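With one protein chain removed, the remaining protein chains of the complex are shown where they sit.
So that you can tell them apart, the chains are marked A, B and C in the order they are listed, and the count of residues begins at 1 in each.
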Amino acid sequence: MIRVEGLVVRFGDVAAVRGVDLTVGPGECLALIGESGSGKSTIARALLGLAGAEASVAARRLEIGGRDARDFDERAWRAVRGRLVGFVAQDALGSLDPLRRVRDEIAEPMLIHRTAPAGEIGARVVDLLGRVGVPEPRVRAAQYPHELSGGLRQRALIASALAAEPGVLIADEPTTALDVTVQARILDLLADARRAGTGLLLISHDPAVVARLADRVAVLRDGEVVESGPAERVLGAPEHPYTRTLLDAVPRARTAGSPPGSRVVLEATGIGKSYGARAAVRDVSLRLRSGETIGVVGESGSGKSTLARILMGLVRPDAGEVRLDGAPWSALPERRRRPRRGRIQLVHQDPHGSFDPRLTVGRIIAEALPRGPGRRARALELLEMVGLSAGHLDRRPRRLSGGQRQRVAIARALGAGPGVLVCDEPVSALDVSIQAQILDLLAGLRHRLGLAMVFISHDLSVVRGVSDTVMVMKDGRVVEEGPVADVFERPSHPYTRTLLAASPTRASRAHAAPHER
Amino acid sequence: MIPGALTRPSRARPAGPVLAGAVLVVLAVAVAFPGLLTGRDPVVTDLTAALSPPGAGHPFGTDELGRDVLARVVYGARTSLLIGIGATVLGALGGTVIGLVAAAGGRRVDQALMRILDVALAVPELLLALVIVAFTGTGTANVLVAVGVAAVPNYARVVRGQALVAVRSGYAEAAVGLGTPWPVIVLRHVLPNVAGPSLLLATTGTGTSIISGSALSFLGLGPEPPAVEWGVMLADGRENLAVAWWPGVFPGVAVVAVVMSVTVVGRWLQARAEGRTA
Amino acid sequence: SGSGGGAPRAGGTLTFTTDIEPDVFDPHVSPADITGVIMRNVLDSLVAEDRDGSFKPWLATSWKISPDGRSYTFRLREDVTFTDGTPFDAAAVKANLDRVVAPATKSRYAAVLIGPYQSAEVADPHTVTVRLKRPYAPFLHALSTTYLGIYSPKALREHAADLAAGGPQNVGSGPFLLASRVKGQQAVFTRNPAYDWAPGTARHRGPAYLDKLVIGFLPENATRVGAVGSGQSDVADFLPAGQVRSLAGRPGLRVLSHESPGLVYSYYLNTERPPFDRREARLAVRAAIDTALITKAVFAGQYRPAWSPLSPSTPAYDATVENTWPYRPGEADRLLDGLGWTGRDTDGYRTKDGKRFAITLLYVPAYTKAERRTYDTAVQDALRKVGVQLTLKPLDGAAYTPIRDRGDYDIIAFAWGGSEPDLLRTVFHSASRLADGGANGARVHDPEIDAWLDRAAATTDRAARADLYAKVQRKVIAEGYSVPAFVASRQLAVRDRARDVGFDTSAWPLFYDAWVTGR
Partner (left out) sequence: MLRFAARRALAGVAVLWAAATLAFAALHLLPGDVADAVLGPNSGAPPQVRAQIRQDYGLDDPLPAQYLRHMAALATGDLGRSYQFGLPVSRVLADQVGPTAELAVSAAVLSVGLAFCAALATGGRGGAASAIAGGIGLLALSVPSYWLGILGLAVFSFRFGLLPAAGADGPQALVLPAITLALPLAGVLAQVIRQQLHAIGDAPFVLTARARGAGERRLLARHTLRHAGLPVVTLSGWITGALMGGAVLTETVFARPGLGRVLVTAVGSRDIPVVSALMLVSAAAFVVVNLLVDLAYLVIDPRLRASGAVT
């Protein structure tokens, strides 16, 4: 279906992809792994002829559906996109048109390619939503993207990519925002599709996910494939040292050695928030001490991001109160909160949307820094802490990879020197090695400065690694909480048990047969 | 916006901004050293040579009193641009401040300001300008103020509308989360995002202000003769359009050239500031 | 008047476009020329003035003036009915004249025109006697204008407040009915089929030829000229002089031109304060202005320069003043030097005791045609050449009046149409103060002129009047109270299909005799 040889993509003088060969056949799954910024998303976009105006694309060979795509005109590309090749973009949160209803977005490929009679489209949309695991599909179809949680949006996006039954699906980090139960469901769905003959180009930072699906794996570094082969071999016995570092960064406990302090820095009591009839958060309480990390896990749409925004004082709760450093916080007017804003910072779930598109990375970070000379130097220092370099300082967010953007968001949050950090999926787009680097960074801050964190993540192993206590959320409620070991070892709530069971652990990857369900 | 299929990005050198820049340079010369562009006096009449067509002695011809049209266009630049640009700057600045305050100042401030603007907008600009001029007297500066003040509500509305969208954006929220004070958020994030349409209005506004100024002159509240001003030239020139096109067409062309150049250069600068190639 | 070949034919529509739309359609109230032109079609007058200044019967068949000149007895036609069916009689005349002077009418011109009117008496149904407070020679002329036109008394009774609006309620006995009016656009007239009392000055009898007369209002010169050029209109009023020549050459178009009688456009120099309290200063300024050249340039050779305050087509015009005050810049310099304005400042203007020779001309732009402003600008430049700074000061209507009435100006300029030499009294008699509704712009207090003007108004002897008015003109020129500028012509562009559009003595177009050829 797709066959590429010698693919080169340049952005100006920088070659983001240099001479990549790959093929995806019907019913076959090729996984692209590689560190953040290695060129995965760029390849995906280039295969759709959408590398962007600044990009120059060249290839020795580029065949899609058996035709030479090198001399495709717009028309020909359009026939390919959505129909021959479906695409799930990495930036799931911003990839649905905010002005259109979810159902219109999902129906669009069917309308464009006329793959379904007009009368049936409505029913199909609901069916698709159900298949990707969206509860209440009928209700959700009629909503607008901003009314959906991150995970719901991601599922809607996958549904739209599958709508016209494409021959090949390119999925760029399709499960970043999904909790493990839903993730499992999506992976099943993709496996089904593959069995039905759909080729799959899967881009993921998560070896566990790759292990579940891929027949073959290509490992990308700096735009070049350093290793490729059958999934079992590459994942099981990597040859290239880069691949090994990519896979072997095993999460370890980063809490050890620094017991939480006794001072309560953030306290929430009986928090509740509804959007119309939907209760996004109900009666949630938490106490966070300095140096402590509370992990928050839970179903997608269970109210985690809403909770984070309430803690931050960005959304006013309908019920309950948040106190910061023992003083009122959520009840204050914004003017009174402002001087203390630096104390508590948020890493947004949607970093892209939280950047002013007009500003460069340097200025975005500088905004968090105190006024004065040396701001740029400090910004660079922060960038380097999250594994970016001076070369990124003058770029605009649009020209960064997904993982790079996420790290900029972290750098910005740290720049303010907060005592409390609320992280909403801070490492969802990062490969394990960089994840490890970031988590070490946070652990260091916690250790040295007593940084307290509310850490929201769908990745149970990450949560387990960083948290002292953990809260499990479902339908806006905390269904279980306690010391992390207790909850993970002896889950009491049935939902927690499902969650843990569904987690594609690293342990499973060695013996995970690619075709196994 | 062109998707890069198997393409190289286009790197055309824009001819527009260069041309527009040249026009603005000529204009600047006309304002600063009109003598460099014409050797003639714009107010001296020569009744024996009234309405001579463009030719050797008078490249743009002469008007109904035999005054050199080129000289009048050149010398008129100063007054016209003063009114056009001055009034626009005044209107755009005032409007932007009010619009931003309304958008960022919370519901009550917004409501109050918007209702005041409704009233202000309801006052026909002409009337407002008339009243201002009636109190301050005629003359270039007063026309400038009158036209500028009359334009404030318009800019305010536009800025406020755009700002409302920007204020609710993710990045504005992120800035709130950083504890950035509102004024800074407004200046750093909201303003640049509302600048597009208002800049555009401002560039067009330059021409419109020249015209509004001339409408005032028309009612006798503008610069008095023999002051040279494009709007007045336009108004006078149209009387003879059927027999002599040049006194009415050249000042019009000057207005068009100014507005176009300002627009093109403004757009180019904006695109550069945003790092895109447009 | 313009006449074409062929016999007049009844039927058809004629469209006439003029520039200014009257605010008020009631000539008893409005001072506007255009109101007079428009309503002439609807309202008849007691008498009609002929081109030679004599008066012909109209609604009055004959009249007698008492020897003391203070009472006029009119014998009225008996066959006239207003278009609402009311018969015309002496009571109707009385009702109209009384209305003009009633304070509630707020007449802005007719009440002045009617002069020392005291009362009207109905002697019998068809005889009316008008009594004046003092002799008033221009009275017949006043009666002949539309401003003292005769409405149906029923209309006055029932619609007095609505007459200003213009519409079917404005009922007279004229050749047309005002059928409808669209404000800002046009007024439409239809023929009065019963009309059989045309004035003695008309070319035919019986009803008007036109079925319908449309009077459109197009203030923009270009649009008005364009409308007649494209055939959207048959006659365009007030052609800009600059376009006359090019229009005259267009096939299918004629240009009709009539010099307007009355006071020419003149600059009135304020004699009550320096510098124009000195005769030499006035004469110097006058000598510095080449009115012949300016007139030729500004009006593309269409208008003549003026020599007298009166237009040559006005009765009692004195031709002897012609060419008596030619353009002599050397003379201007000599006079100014003589007055001590010998210094020069950096801008090249004359100074005396460190003060610049600077004068102001007030004007109201809304009421000033572009051509006049151009003329003023040319004058400004002419004066600059002899070292005199003239500032043209625009003011809005309300601000202008008090300043003008106070006399806080050096020059004001205006023209005044009308075929009555007594207009001289309005501008030069010491009693015609601006604040009292007069127009003595030069603020002249000249006992000699006052006496001549009073005597002229008191006598009906045309020769004696002409002699007195000539004296006034010569004195005005000799003293340099005003600088006459140009003699305007009313110029109309007429399409070939429009025939026999007439002019009255004030050079206003008349439509009673007009007709149109078939398509």
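The definition used in the following text is that a contact is a pair of C-beta atoms (placed from the backbone, for glycine too) under 8 Å apart; a residue touches a chain by one contact, two chains touch by 3 or more.
In this text, all values refer to a predicted model and were calculated from it rather than measured experimentally.
Displayed chains that the missing chain touches over the full complex: A, B, C (touch as defined at the top). Shown as candidates are C:Ser54, C:Thr73, C:Ser119 or C:Thr401; the residue that touches the absent chain is C:Thr401. Within the complete assembly, A:Arg81 is the residue of A:Arg10, A:Lys40 or A:Arg81 that touches the hidden chain. Contact with the undisplayed chain is limited, among A:Gly94, A:Gly229 or A:Gly417, to A:Gly94.
Here the missing chain is touched by one residue of C:Glu272, C:Asp436, C:Asp461 or C:Asp496, and it is C:Asp436.
Contacts to the hidden chain, counted on subunit B, fall at residues 1-3, 10, 107, 110-111, 114-116, 118-119, 121-127, 130-131, 134-135, 153-154, 157-158, 161-162, 164-165, 168, 196-197, 200-201, 204, 207-208, 210-212, 215, 219, 234, 238, 241-242, 248, 252, 255-257, 259-260, 263-264, 267, 276, 278.
Of the residues in subunit A, those that touch the hidden partner chain are 45, 48, 50, 74-75, 78-83, 85-87, 89, 91, 94-100, 104, 108-109, 112-113, 144, 146-147, 157, 160-161, 164, 275, 352, 357, 398.
Although one chain is not displayed, its contacts with subunit C can still be listed: residues 17, 23-24, 29, 31, 103-104, 106-109, 111-112, 161-162, 164-165, 182-186, 216-220, 222-227, 229-232, 364, 366-367, 396-402, 404, 414, 426, 435-439.
By definition in this document, only the chains that are shown with their structure count from here on.
Subunit A and subunit C have Cα centroids separated by 87 Å. Rounded to whole angstrom units, the spacing between the C-alpha centres of subunit A and subunit B is 47.
In terms of their C-alpha centroids, the spacing between subunit B and subunit C amounts to 43 Å.
Residues of subunit B in contact with at least two other chains: none.
The touching residues of subunit B, counted against subunit C in their complex, run 43-45, 47-48, 50-51, 64-66, 130, 134, 138, 218-221, 224-226, 235-236, 238-244. Remark: subunit C residues 221-222, 225-226, 240, 242-243, 245-246, 290, 293-294, 296-298, 300, 363-366, 368, 370-371, 373-374, 376-378, 380-382, 391-396, 399 touch subunit B in the complex. Taken together, the subunit A residues at the contact with subunit B in this complex read 49-59, 62, 69-72, 74, 77, 312, 314, 334, 337-342, 345-346, 348, 350, 353-359, 367-368, 396, 412, 416.
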